[in-house]
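Please find one structure pasted underneath; my questions will follow.
With one protein chain removed, the remaining protein chains of the complex are shown where they sit.
So that you can tell them apart, the chains are marked A and B in the order they are listed, and the count of residues begins at 1 in each.
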Amino acid sequence: MPEFIARRLVQLIPTLIFILVVVFVLVRLLPGDPASAVLGDRALDADVERINRELGLDRSIPVQFWVFVKSFLTGDLGNSISLRIPVTQLIADRLPITMLLTLMAAAIALIIAIPLAFVAALRRERLPDTLIRGGFQVGLSMPVFYIGLVLLTVFGANLRWFPVGGYGDTFPEHLYHLFLPAVTLALSLSAILMRNLRAAIIEVLDADYVTFARSKGLRTRLILFRHILRNALISTLALFGLSIGTLLGGAVITETVFAIPGAGRLMVDSIYGRDYPVVQGLTVTLAVVVSITFLLTDLLQAWLDPRVTK
Amino acid sequence: MSESAQPEAADAARRSVRLPRPGHLPLPFIGGALILGLSVFVAAFPGLFAPYDPLAFDYNAVLQGPSAAHPFGTDNFGRDVLSRVIHAYTIDMQIAIFATIFPFVFGTAVGALVGYAGGIAETIFGRVVDAVITFPFLVLVIAIVSVLGPGLGNMYIAVGLVGWVFYARITAAEVRVQKRLDYADAGRAMGYTHARIIFRHLLPNAITPAIVYWMTDMALAILLGSSLGYLGLGAQPPAAEWGVQIAEAKNFMSTAWWMGVFPGLAIVVTGLGFSLLGDGLAELLRTRR
Partner (left out) sequence: MSLLRVRDLTATFGAGASRLTAVNRVSFDVAQGEVLGLVGESGSGKSVTLRALLRLLPVGGAVSGRVEWEGRDLVTAGDRELRAVRGRQISMIFQEPMTSLNPVLPVRVQIEENLRAHTGLRGRARTARAKELLDLVGIPDAGRRLDEFPHQFSGGMRQRVMIAIALASEPRLLLADEPTTALDVTIQDQILKLILDLKDQLGMSVVLVTHDLGVVAETCDRMAVMYAGRIVETGSVTDVFARPAHAYTAGLMASVPRASAARSVLHSIEGTPPQLDRVPPGCAFHPRCRFATDICRRDVPALEPRVGERLSACHHADAVAAEGSPV
């Protein structure tokens, strides 16, 4: 196992390099001039020069890349143009909120998906299965921002069960504030997970080792959880890991809808404000978060499935 | 076809789409095709269906609920919601197609080449895929849009830069399987060029999963397009686009629910159309195999 972890950590290095290359290329080579984007079309030449110097754009491309990589490795993501504070600090403030939101959404998605996948798989091709799959088919086509607005209006504004935005001050308050947004974010993921898990359960249901387990006279609950769910989850886990990226993307929208001061909201605000260093820093950070999540899902998979580390 | 070579014939038999009679088509396929056929028609001729000008303000009819005159009500500028929803079909169906056509064509071609070549090409491609999927898709797209500036054209570029990877990955996997089947060997034995083997023999057989994914992807494109519209980074107001409409509705959720419900429904129904068609197509192509 330690060997496996080490190997996966080493594999992370090329991915990180590639992330940096992609972001670098995006910012430098796509048409559009950051300085004039920041300053507007009628900017003075001197100002453009100053911004370019500030962003390091007056140097040659390889030098720029080297500076860029070095600053990331030293944890220096530059300063926000509009807020005038280090991007690292900004991200450190905002990212935990987004992470908490994402984790809650992931947990809620699993809580919804697992029992329904079981019901659908065990009542395959019958009414409960059809209803569940039909419902999720609709759920998959629902735009996150509209679900959010509806939940916000109904449970926040009208029924007043939940706050209509913000983040609160204490941890329980955070959970309370993030509940509706997390549900919003969880719905489409739970639909995807449900579909996958249902198929996986159906496949495992008639597996030889499940028949063997049944022939041992074990309790149904033990067979369902120990023998069926665990194996079915392994194949769904990869999808779950991949979905974390989608969740983080979805957080951009959810945080905007619910006015949550997280990294997603920061991203949108920075785009409106043409705050390049922040957009760039956030893009890299989120990509790093996702690749770490992939690593964690791999480890979890290895822990669940002893064949992986072989 | 003048060639009577064996692999060619076998290939043609595999490729010919013998559509079953309508009664034998999978139900999801029929449902999806009906919804989308109608959607495309509305998108092409919105004027035939829309009772009003989607952009015309009417300050005498602001925020009116559904009525005979305005079946879906009116918005805060007195614009007819039904007409806006109908005209939005033009933009949103366009998004579904324009945002996915390049990824589909380019991605399947790259996937076929990579899957056929194997070896180092496949390894490098694998790394590229690994790296691209570490960027949350929406985050990457809006980051690109932020550099290029808001608007639909730039959204297509952004989606195109990233989206092809998924098609390529799916197709490469399938080509890898097809490559091992006998008829590919037969083609090689006949001395066909690589290009001919890839694009005339392997790809037609390997493209099924990519086509099925394309349907899902079009539904995702509409969700993405309307999300960007909602954020103000896609279609720009006052254009009629479902996401833009919902953004306009957000301050009137309690007082004028009709402003958001109908564009929302349009998104759901269209998305449902695509995923039904995708499911039906998958079923159809699976039984044909």
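Following the convention adopted for this analysis, contacts are C-beta pairs under 8 Å (C-beta built on N, C-alpha and C of every residue); 3 or more make two chains touch, one makes a residue touch a chain.
Just so we're clear, the structure is a prediction, and the values are computed from it rather than from any experiment.
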- Task: Counting contacts across the entire complex, name the shown chains the missing chain touches.
- Result: A
- Tell me which residue among A:Arg8, A:Arg28, A:Arg50 or A:Arg124 touches the hidden chain in the full complex. A:Arg124
- For the chain left off this view, which of A:Pro2, A:Pro62 or A:Pro306 is in contact with it? A:Pro306
- Query: Looking at A:Ile234, A:Ala259 or A:Leu299, which residue reaches the missing chain?
  - Reply: A:Ile234
- Out of A:Arg7, A:Arg53, A:Lys70 or A:Arg214, point to the residue that touches the absent chain in the complete complex. A:Arg214
- Residues of chain A in contact with the chain that isn't shown? 124, 205-209, 211-220, 222, 226-227, 230-231, 234, 304-307, 310
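Please note the rule applied: only the chains that are shown with their structure count from here on.
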- Message: Applying the document's contact rule, which stretches of chain B touch chain A when the two form their complex?
- Response: 127-128, 130-140, 142-149, 219, 223, 226-227, 230-233, 242-243, 246-247, 249-250, 253-254, 260, 264, 267-272, 274-276
- Item | Complex contacts: residues of chain A adjacent to chain B | 14-15, 18-19, 22-23, 26-27, 30-32, 37, 137-138, 140-146, 149-150, 152-153, 157-158, 242, 245-246, 248-250, 252-253, 256-257, 267-268, 270-272, 274, 279-280, 282-283, 286-288, 290-291, 294
